[in-house]
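One protein chain omitted, others in place.
Showing subunit A:
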């Protein structure tokens, strides 16, 4: 079927401000928005957008689909197409647009550093962990650093949500010396953290859940 992609274009070398361009592409209903973008790219090789895994595990293809941040490779055409047969694609909000759908990710990756984003291993740790605890770490450990949560928050604030996810995942890790002290480190009040944890699964394309009891540690 034919789909019209309404894509936000911007080339800093020539454009003063972003504009929209329409591409008509031929795709199947069960194709993804990324498949459609790859078609558009064939029509205009100058179109810039990131992609790699095409299976929702690398985080590259995050963008704004009909005003909602998500992953292009995870979104099926049939779920994205509006009644008039169009899909609007824009770069992630709250990020600086560098070219077409490509945004500046440096501040996002940089912000991870604020939470001491690694396990500070206990000297006496024996390398064991109960399956229950391991299961708790699982969901937050699958964060793909796509930035969708940051783009989807109304007021993302200083520490980026993905950094919070990382910090919370580490706070749950029994091997880590910092443990509960990580919550202080994040400089985010506990009730705000709780609210964040509650809202995250709905915004995050991986549906990441952080056990709320982390706020009691």
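What to note about this one:
Criterion: a residue touches a chain if its C-beta (ideal position, glycine included) is under 8 Å from a C-beta of that chain, and two chains touch if they have at least 3 such contacts; residues count from 1.
Quick note on the criterion: contacts and distances are computed from a predicted model.
The chain that is not shown carries the UniProt protein name "succinate dehydrogenase", picked from "Protocatechuate 4,5-dioxygenase beta chain", "CRISPR-associated endoribonuclease Cas2", "Cytochrome ubiquinol oxidase subunit I" or "succinate dehydrogenase". For the options A:1, A:121 or A:180, the residue in contact with the chain missing from this view is A:121.
Residues touching the missing chain, restricted to subunit A, are 11-13, 30, 41-42, 45-46, 48-60, 74, 76, 98-100, 102, 105, 109, 112-113, 117-119, 121, 125, 127-131, 134, 137-138, 141-145, 166, 169-170, 173, 175-176 (touch as defined at the top).
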